[in-house]
Every structure is written in C-alpha cells, then in structure tokens.
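With one protein chain withheld, the remaining protein chains of the complex are depicted in position.
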C-alpha cells in the first residue's frame, strides 16, 4: 500500500486539474477568475502561469455564454473543464446544461457527444446568506443525460475530476466550499476513482447512515460518537447522485434494517427523497422501522452563524436522531 | 348547487385572466406573444383588444428580463401575471425566480413581498421532442418561498389563478398544454379555489392513487376501469406541490393501506419521491405493501408518438400496475 | 457586382435548384403536416431561402453550421439528404437524428450540421465554443450560426457576441431578421430595430443585407467569410427577410395584415434569382423546368423514404441517454 499524505480539499482539486491538463492537451479550464485571480477560492492559483491564458481562461460574467461555449468546445473535440464559480450562479447556465448538454446525444440519435466537465462550488457554511449558500444537487440529479458527482471526501475531490474527463458524457461535479481548508490524509498515489458506485466508508450493523457531500465527514464523526455509545452505524456516501447506485445502499439496509438519510439540501424533493423512495420500493420488507431523513431546513439560508448552523444537520443532530431511532 | 357548463381547459384559464383583470386594475399580463398573437396556445386571444397594450404586454424573448421585471413590478405594488410560455424556457428565468422572488421576503426580514403569479405551460403530449416536452414541477417544488400549484383539472385551471392573485407571496402555476382543448363540465359559478390543500377526487378503499397535473384525469379514468374489475381506488390530486399538503394523502393511505404515486415527470428526485418519503416517515406502519411509483421514463422526450407515449404513464399502465400490486 | 460576373451557369443552376428544393420541400412538409404524417411544431422557411442558400454556399464542407428550429432550409442547403430529413419528420429510424428529434432537431454530424435547436438563442454560445475549439485546434474552420430577430433580444446574444469578440474566434453570426418573433413584431422586441447596429457595441464587424436577394446575400456572406478566415475574428451579418407563411402550423396570423405579406411576396427571392439567371443567359426556361422536375422527384423519393422508414423499437427508448461506448 502507498504512503498517506496530508492534503487540503483545495489542494486535492488543484492537483487533479494540474494532472489532467498535463496528461491531455485537449483539456482546458475556463471560468470566472480562474486565472489572474487564482480562482475565487484559490483552487487554480498558479495554474495560469503554468499553462498560459489559452488553457486557463478567465471569462466574463456570462454563465450561460461560457457554459454554452464549453458545450460547443466539447462537441468539437475539446475536453473543457468549466468552473461555474458556485452553484448559486448555475441557474444562469441551467438552460445550457439541461436543454443542451443533457439532450444532444439522445436527441441526435447518438451522433453528438458532449464530453464536458462542469465543476461548481456548493453548499453552506461560510455565512454567505440566502443567495450564496445553496445546495442544489437535487436539481441536477433529476436530469437524465447528466452524470452528477458529489465530492464528499478528499480522495473524490482529487479523483472524480480525473475520471470525469474520461467520460464521453457531460459530468457535473459538486465541490464543497466549506471544506476547502480541511486537511485529511489520502494515499499519495490516489488518482482516478470509480464514478458509478456509492461507497461504504464505515461498516456497521445497527443502522445505515446514507449521505453525500458535506454530510460524509459529519456522518463519519457521528458514527464515532455513536460507537462510543455502543451503536454501530454503517456510513454510505452516495457519491454518484445520477445515475444513482442504489445497490450499495439497498444492500446496507438489508443488513442493518434501519436507515437515516442525511443531507444539507432542502428536504422536499431532494436526494434523500429519492433514496427513501427506493428503499420503500425495493427493501420495504427488510425494514424494522421507517427510514428517516435529516435534511436542510426549508428556508433561504440566513446570515448569522447560529441560524446558519440551525439550517442544516450538525453532527450532534445526527447522533441524537440515531439514538432516538434506535432507543425510542 | 349551480349549473354545470362545458368548457375547455384553455377557456377556463382565459376566463380567470379576464375576471382577475376586471376585478383589480393592479393586475396585468405580460409574456411572449400574449397580445398580438393571442397567446402561444391562444389562451389570451382577444384580451389585448379588451384591455389594451398596457395591461396585455407582449414582451421580447428575454425570459430573465421580463420575469425579473415582473418581480420588480410586484415589489412596487402591482399584481403581475407573468406568462413564461412553457416551462421549457423557464430555466432562463430560474435565477430570477429562485434567487429573487423566493428569497426577498425572508432575506429582507419580512419587509419585501413579491406578489407575482407566474404561469407556465408544462408537460408532454404534443410530439414536441426533447427541448419542448419537459415536466419540471420538481425543480420548483424544491424551493422554499414559492407556492407551487399544478392545475390538473378545469376547475383549478380557472380557480387557481384567481386565488394566486390574492397571495402576498410568489405563486407558480403549472398548466398542461396537452389538455388545452379538452372539454369538461364545471359549475358555472366556479371561482377562486383553495390553494393550500390536496383534493380527493374519488373515494375508494383499496388503494390510494396519488397524482397531480396530467396524471389526474388519467388516474380518474384508470379508477373507473379498475372499478369495473372490482378494485376501488381513491384518487388524490396533490394540487399544491409546495408547500405540500401531506395530511390528505396520509389520511388516505391510513385508510387504504396501499398507494401508487403517478406522475409524468422523470422519476428520480421528483414529486413522487417526496410523497413516498412522507408516507415512509409518517404512515409506515399503516402500509400493507410498499408504496410504488409510476413516473416518466428518464429520457429526453423523443419526437415519435409511440416513443413519446412510452415515456410517460398511460391509463392502461396505471390499471395494470394497480392490478399487479393488488393481485400479485 | 463582381460577384454577378463570377457566377457561372452551373453554379447558378445549382443554387436555384437548392432554393427551389427548399421551397417545394417546405410546401410538401406543410401538406404532410395536414395529413398528420408530420407532427409537433413545424416551422417553414418559405420566403427566406436566399439566406440559407446564399450564406452556406460561402462555406466549405469543413465549416460548422448551427441553426434554429426553422432549419430545414439550412439543412438542405448544407447538403443533408432530403430523404433523411423527411424521414426525420416522419419520426423514422432512418431520419437524420434517428427520428428522435423531428422537424426542430435535424442533426448531421457528417455534414458538420449541428441542429436544429429549439430554445431560442441557446445555440449561440455553442457556436462560439465550436469556433473557440477550432482556434485552439488551429483548424481552418468557420462556425456559422443562424438565428432570428427575436433571438437577438435574449441575453445569450449579448454574451455570445461579447465572448466571440473578446476571444477573437472565427464565427459568423447570421441574424435572419424576418421582422417577427412568432407574432411579435420587431418594434415590440427591439428598441433599436436595425439589428446590425448591435455589432459595434461589441466591436464586431457588422453588415446588413437584403435577404431576399440571393446575389446580395452571397456577396455579403463571401465577404464575411473571407474576413473571418483572414482575421480569425467574428462577423455579424443581418439578413433582412420575411417569412411568407405562418410562424408554425399553430399560427392564425392575427398579428399582420395579409397585404403586408402580399407586398413582401413581390420580393420573392426565387423568381428574382431565376429572372437574373435568365437575363444573364445562365439558364434557359427548359432548364428551369428540368430543375422543377428533378426537385419534384427528389421530394417524391424523400416522402417514399419517410413512408418506408422503420419505427424505433419502444424498447430502445433509453438508448443514447448515455453513451454506449466509453471511449470517444
């Protein structure tokens, strides 16, 4: 086995960009402030110097325009990485992503591939208030034709991009801005990762915690606390929000007979709704109790820390909820 | 009780616009081709002549611009009805709807109301292919701050708009273009309708069919067929997709112990996912069998009739599915 | 002037053939629509033939062409097989998009014909991206993008113009100003109606031309393409034209006077060009009759091909939602 290295989430993404650009000269990065500014979150700092302005392209505020341009470039044989600074601004590019990137292959009878990768910062946790704290994975996960990935760990922050660039189909990658500075250990040779499967991060027998994105480390932390109290939780990171790998979490539920789905997005019509529905449909008779959900409160996220914290599930909320579910 | 009149779905909407404009001179209609063309689907035909161009405003192709302008006008005391011709084009206005209309009240600490009504044609059924056949109710139903209505019947096509214009908060109304020519009988004095509750259209004891939009008449028809075979289905029209009235369908499921959720939207991360989840969470122990779903196939809708038909649940699919569920 | 001298008989006849083919093809399509052989939206190009033919003749086979939902003319002028187009509108597997797209979504990658885009203005950013790719790949490839006067009001027009000029990419924007966006006259959609005046705001070389005059369009297009190839910069060409028929088959044409249409029909590009050829002795009356006969035969074959085509198996509905091969 290879050595472990300490790395921030930010650095993990950056290395992936760097490596993919070195490997394939069809790859280029375009987005607002990715070049001269060094990336809104300093992810691409230094890359402009390394690759020059043709491959690290600063673009004007024109989300629809440059995302569409990325689609066009992909159609024409390039491998663009389009950075939509954060998901909050992705609505402006939604038409391009949903009506073009997601439909062209099918609508053209298989003629036109759109091998674009769209990365966006996502989530809550920096007191940025209503218009800048969205968790909109559910929108993207609804749309056939897209592959939707959520990088809930450092390995995935690094590996998903590398794999996505091999995909003939459009891939959306959600990155979690609240985790950028977080340091973790990953294998020094960690590279491309599987992008069709969910992952069991911790095995357990009492309950399945099913989550993604910023929920992953939170659930792992909760599982540790729960273990101390004698509750053995299995933690599953969905990773691929579309097409969803249900086998992994169904197998888990068939083993533990109980599940809690945890996500930061608003509760209604969310990823967790879909997970619960699939368990209902395919593992109903394995359940000892109803599956429950801990999700984002359905409110435009407010600015103050205490209200922001109250808007999404925290580790203690997960712990408490599991205890209530198992020891009512 | 009042007389019944025969009316098309189109005429029902038109009467509502007419009546609301006569009643309140703050109301005006704006949208592409609502005036001189008479409405893309002839809904507003004749209204320009009646009310003049200040109140029936043709707008340029600028979905973000004119929807945002509607939000501004609402903030400033008007009661705009913005027609986004069809939901397919709403992505271009999504930022205005989600980041502005839905957030302003909360984000301003209760200072700013946005009493806008946004109507859009929706759904499949006219062989318009991938970019023109979307059912995107799920996106809107995910977003707090919005009231999201689905007019699955002629009474609602007429009544929802009247009620929506009384709301201090932004209301989205989905209208189903495939139903425009459909004639039904409604009470001649039918007017404003309740817009917080789902509706039981048919009582039954064997299974709950939970649906909305274009699924409503389909489920009613299926229920008639099923009745002929001795299966007594209850049919529930969700009507209000956000905030969702769960009481009505939970009560139904507690009675029938079985449910099938039917919708035309793509299956994953949909309205049906949310309904199933709430039943899981709140009526699990009342269930005799897992709740099932019949939804749109996850594919960009193709042009040919046979493939289009195969893309969404048809009456016979519902009948067959229910029979399989009840007599496995 | 110079142009007129250069045109030889063979080329003149070829172009006339194209225009007549488009005209008859559209007339036949309308007929097939009333017979319900073609369904969905059908937007005809009658009256505007000189634009597609005049512009596309200036391109090479390597160049890219993108168009709107009113694209039969562009596809035909591009050399897409009329049989494959008709089969597409019949919804058959032999169609140029395997029947999935219908009238609004003609694609033929072998001809570098990229649709067939039904979201107004949605293909402009894509065109910019394809041109960007050509620049990066150092290919001598112009990307030509057709769109309407209505499209120029969308934000994507602004973003695309700016991006193309900023990046200096070889794209030819062709605005087909037929004075109406559906039923909305240009005076209701643009504050400045000489649409060529929008170009200088982006520093883009711009021109307007009489789109009813094939020779004028040819000359303008050749000049534009020459400049693009020489400088690598974008060019914006406004072709002032008129559609003789309704916007689509759903249009009652309430928004314009019959007399206006009649006035414009006097400028019909086909007799005009025919007369020119006759006057210059580049064609004989007999040769014109031969063209008409040949076109009739082509269309007869196209219809037969459509009729004889196969329906895609319903079981293949979800093919090409994602790619079938992982390497492209």
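Labels A, B and C are assigned to the chains in the order they are written; within every chain, residues are numbered from 1.
The rule is simple: contacts are C-beta pairs under 8 Å (C-beta built on N, C-alpha and C of every residue); 3 or more make two chains touch, one makes a residue touch a chain.
Since the model is a prediction, treat every value here as computed from it, not as a measurement.
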Touching residue (missing chain; options C:77, C:204 or C:249): C:204
Touching the absent chain when the full complex is considered, from B:13, B:56 or B:73: B:73
Residue among C:30, C:166, C:216 or C:254 touching the omitted chain: C:166
Chain not shown: contacting residue from B:40, B:56, B:84 or B:107: B:107
For chain B, the residues touching the chain missing from this view: 28, 54, 59-60, 62, 64-78, 80, 95-96, 99-100, 105-113, 115, 144-145, 147, 166-169, 243
Where the unshown chain meets chain A, residue by residue: 32-33, 35-38, 40-42, 45, 58-65, 88-89, 92, 126-132, 297-300, 302-307, 310-311
Contacts of chain C with the absent chain, listed as residue ranges: 153-159, 161-162, 165-166, 188-192, 197-198, 200-204
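Everything below uses one rule, namely that only the chains that are shown with their structure count from here on.
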Chain of greatest Cα-centre distance to chain B: C
Mean-CA-position distance for chain C and chain B (Å): 36
Length of the line joining the C-alpha centres of chain A and chain C, rounded to whole Å: 41
Centre-of-Cα separation between chain B and chain A, whole angstrom: 30
Touching two or more other chains - residues of chain C: 99-101, 105, 117, 119, 122, 155, 321
Touching two or more other chains - residue numbers and ranges from chain B: 64, 88-89, 92, 129-131, 298-300, 302
